[in-house]
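Below, a portion of the complex is reproduced, with chain positions unchanged.
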């Protein structure tokens, strides 16, 4: 970490600051220039409160040189992490094709969709049981019954399942769930992350709507620092000024995260865009950008003429996407 | 709620959609224009999934006419909510002067600061015991010991206290805390909000870094819908592209929230700006904008020459702010 001190800082003030930093077990290397004084801080700077340091009157600017995440950092773990779940693998050249309905509704629905997407090449089944909703009056999912139905679909198809947890008090219900999802709104629910770090289940960690990629990696670090290194990162759109799409899908997250971290990166184009006609192009783009997986909403409700064109795709639409995704992967391999 | 259908939607499709909406106990009023068909939805539209509706192929646009929040809504509760806590009142013309250190460090510190800020006119003491931190390796506060020290300061000065909760499992520790704070990162931790809605304590609810004012009110609604109507809204800066300040303090939140809701609105200029020299101007601006309170970080560490100029102010600096804030309140009364 480097701290640049303001012009006009007195030697006494510099000494005060250096003493304070040494107190935190840091080595401090002072470089006195004509215009500025630069302090190089050597040691475990991950514990330094960078905001406090920046806010000191004498400090012009502070810059981390080494990233504050360690276990998620590719520098210390050059090889890609490969996460195994059932017969599926994610990362290091293995691709996760995750598909399923937004919400689990009933047994027929979930088994039918699971069977269809498996046939098209999906290797993981998704489905919402606990649904975080902006309004307290909105439908919040089938909850434990939803998980029970997902497990039936898992049994029927052999597909491993991923579903979202909202509260650590429900962890028991996830005993037979293969991957536990942390939603965007809980990305910085640090107590939840720490508890999930004590399990040995793969965690699919979604990026918060206004969180930087470094913050995403710091949240992964919360899980990993408790002993669970099976973290899958997921980009699902960030909040910007643009209103033509629900959120702005940040596909540069794929190569950026790959350069910073060894963890696999999955893209969710369904939630980011909010329109079915955007899901396919963004799924292809995510694949071409080098993602380790995509996560697609698929419904199967022939009776509901309305649902065509909604955020969810039909099984035949998913089938075409899955096919082209495989072809794009061959091109960029 | 109004749904505008696309040109070219067939009568059959319109009928399908109308039936689906009626199924949700809504009255549907169809207005057929030359270019567009407009559906007016009457009834309890708070349960309608607006994202799903928008994502339908035939739907051009959906617009709520009535706000989805009810108990927080000024339309149904025209009078300002006044929240009483100890000898302090907040809202409806009463002003909360909340001050104290960022983190509780030890007994001397917290009692000294509490005594000083009370003398300057503060009527509520703040102090962090549980600290949400981006890094798992950073200091996370004194936790239960921090709350114990805050209670000592409360006893010594008579000031009611506000401190942050991060996890519902620690609720017992807050028995004698006067106001429970929900931090920005937990604004959409819906399970936490629901549990706090079952208490009868005032909740200071901070706006998330990327949350709209309507989402803030929906989160207040989560608390209120469980029976606790004592919610204090707090603006503490939003995330934008500007890097000169830690966050961008959105002071128009004050008159906007006052027009939409009867709940009191408090401003936290310390966290938003991250620099001591910005706290005073933003505190004056917040007061002039009509805020029902401000929340200021004050430290008292004469030995720490370093801390001057940090985000926290000294007691004499706070004393001047408190005095001018009272004068500005007289001007705008």
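Residue numbering begins at 1 within each chain, and the chains themselves are lettered A and B in the order written.
In this text, contacts are C-beta pairs under 8 Å (C-beta built on N, C-alpha and C of every residue); 3 or more make two chains touch, one makes a residue touch a chain.
These figures come from a predicted structure and were not determined experimentally.
Undergrad: With 2 copies placed here, how many are in the full complex?
TA: 4
Basically, only the chains that are shown with their structure count from here on.
Undergrad: Roughly how far is chain A from chain B, centre to centre by C-alpha average, rounded to an integer in Å?
TA: 26
Undergrad: Please output the residues of chain B touching chain A within their complex, sorted ascending.
TA: The touching residues are 13, 16-17, 20, 44, 46-47, 49, 51-52, 54-58, 68, 132-139, 166-167, 169, 185-186, 188-191, 194, 208-210, 215, 218, 221-222, 225-226, 239, 246, 274-276, 304-311.
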